[in-house]
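And then chain A:
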Amino acid sequence: MAPGSQAPLLRISALTKRFGGFIALDNVSVDIPPGQRFGLIGPNGSGKTTLINCISGAFRTEPGTVTFRDEDITRLAPHIRTRRGIARSFQIPRPFRSMTVAENLMVGLDFAADTSVIVSEAQRRDTMMSILTRMGLASKANVSATKLSQVELRKMELARAMATHPKLLISDEAMAGLSSSEVDEVLDLLMSLADQDITIIMIEHIMQAVMRFSERVMCLEAGKIIAIGTPDQVMANQRVQEAYLGT
Partner candidate 1 sequence: MKRNGMYFWGGAALFLAGALLMTQVIGNQYPFFACYVILQFIVLAVAWSILGGYAGYVNFGTSAFFGVGVYTAVFLFKATGVPLAVQIAAAAAVGALMGFALGLLTLRMQGIFFSIATIAATIIIETAITNWRYVGGASGIQLQRPAVMAPFDNYVEMLFFVQAVMVVLAVAISRYIQNSWIGRGLQALKDDELAAECTGVPTLRLKLTACVISGALMCAAGAPAAMYLQYADPASAFNLNYSVSALAMSLIGGTAHWAGPVIGAILLGVTQQLLTVTISSEVNVLVLGVMLVLFVVAAPEGIVGLIRKVRSKRNEGEG
Partner candidate 2 sequence: MKRRTLLGGTIAVAVLGLTTAAIGQQAPIKIGMSMAQTGGLAGGGKASLLGIEVWRDDVNARGGLLGRKVELVVYDDKSSASETPAIYSKLLDVDKVDILFAPYATVPTAPLMPLVKQRGMLLMGNFSFQVNSKVGHDMWFNNAPWGPADSWASSFLDLGQKAGGKTIALLAADQEFAQNLAKTAREVATKLGMQVVFDQAYPPSTVEFSGILRALKAAKPDIVYVASYPPDSAGILRAVNEIGIGDNVKLFGGGMVGLQFGTVMENLGSLLNGVVNYNTWLPEPQMYNDGTKAFFEAYTKRAVEAKVDPLGYYLAPYGYANGQMIEQAIKAVGSLDQKALAKYLREKTHKTIVGSITFAADGEWKETGVVQAQFRGIKDKNIEQFRSPGKQVILFPAKMKSGDLITPFEAARK
C-alpha cells in the first residue's frame, strides 16, 4: 500500500517542536493511510514520544500542522482529539489509581464513547465488559488499578483507549518490561484490533515485535526522519543501522 494512493487518515506536515533551544522534532512530514499498521522506531531521545504527544495534543506545535480525517486538528485540545478518534497508551502506564479497572474504562465511555451507538448506562456497561473480555481482563473488572500486574496494566491502558472507540490507536512501548510470552499476548491483541479497522501506530524498542507487526516503519533520529518504508527496507537502510542498531 503506497502512500498517497488513498486519502490519509492522519497527515503530519512540516511539524517542528522546540524546547527552548533544543529541537525535538525537525520538519517532520508523514501520511498514514487508514487501516495501516505503522511502526515508529528510533533511539532514545530521537523524538518518538514527542511526535505522539504532538499527535495526541499533549504538546502544542509551532510550526506545522496535524490533519486527521481531513480536519486540521493542530489547535484542538487533547480531549477533543480523543473524541475525534485518536487514542493512546503511555510509555509508563498512567492508570486512574483511585479507580477500579471497570471505572477506568467508564471514564472513556462517559466522555468519548460513540454516542451514535451507545446511549444508555446499560449499553455503556455492556461495551465496557465486552472490551474487558476481549482484552482478557474480565475477571479483573472490580479490582483496583493499583493492584494490577505490569502486563495487566498495559492491557488495561489499551482497553481504556478502546473505550473511546478510536480510529487511530497509538501504542507507546506497550511491551516494555514484559516477558516474551507476554509480548506475544499484547502483540496478538494489537493485531486483532488492527483487524477491526483500527489504524495503529506502534512505538517499540523490541525490534522483532515491530517488524512482525508493522506494514510500514518509520525511523527517527534527532527529530528527523531518516528512513521510511517496509520493515525490510528500513532494516536494510544504512543510516538506520548506524543510528539505531549500530554500535
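Picked so that all candidates are chains of the complex that A comes from, given by their letters.
As a convention for this text, a residue touches a chain if its C-beta (ideal position, glycine included) is under 8 Å from a C-beta of that chain, and two chains touch if they have at least 3 such contacts; residues count from 1.
Here the structure is a predicted model, which is why all the values come from computation and not from measurement.
Colleague: Which touches chain A in this complex, 1 or 2?
Modeller: Contact with chain A is made by candidate 1.
Colleague: For chain A, which residues are in contact with candidate 1 within the complex?
Modeller: Against candidate 1, chain A makes touches at 56-58, 77-80, 82-83, 87-88, 90, 94-99, 103, 106-108, 110-112, 160-161, 163-164.
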